[in-house]
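Quick one: structure below, then a few questions.
Missing here: one protein chain of the complex. Every other protein chain is in place.
Our next item is chain A:
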Amino acid sequence: MSFGQSLGLVVLPQAFRSVIPPVGSTLIALAKNSAIAGAFSVTELLGTYRTLSELGYNIVWTFVWIALGYLIITLAISALFNAMERKWGVAR
């Protein structure tokens, strides 16, 4: 087999299977790190607390909803990667 064949037909398919969990946790970390943008006046999920508290909403409840939003995002990613792991992951 040529380099391309051994890479494409043998190595990468196996690597893909064992790489699912670490990629999943990296993506979850990436989603969580996007919160840092909120502190630099980018209006993302965390950043909305400023607007909402200026509008007079209760600050604690604002954070409860923000937390719920992040939970949905991270749990969705982790569910997706768990499904992929079950389908293609290396059986241990």
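Assume contacts are C-beta pairs under 8 Å (C-beta built on N, C-alpha and C of every residue); 3 or more make two chains touch, one makes a residue touch a chain; residues count from 1.
Criterion: contacts and distances are computed from a predicted model.
This figure omits one chain of the complex; the name its UniProt record holds, of "Ion-translocating oxidoreductase complex subunit B", "Phosphoribosylformylglycinamidine synthase subunit PurL", "Amino acid ABC transporter permease" or "ATP-binding cassette domain-containing protein", is "Amino acid ABC transporter permease".
Checked against the full complex, the candidates A:V19, A:A39 or A:L80 give a single residue touching the omitted chain, namely A:A39. Touch with the chain omitted from the figure is made, among A:V19, A:V42 or A:A67, by A:A67. Along chain A, the points of touch with the absent chain fall at residues 3, 6, 10-11, 28-29, 32-36, 38-39, 46, 49, 53, 59-60, 62-63, 66-67, 70-71, 74-75, 78.
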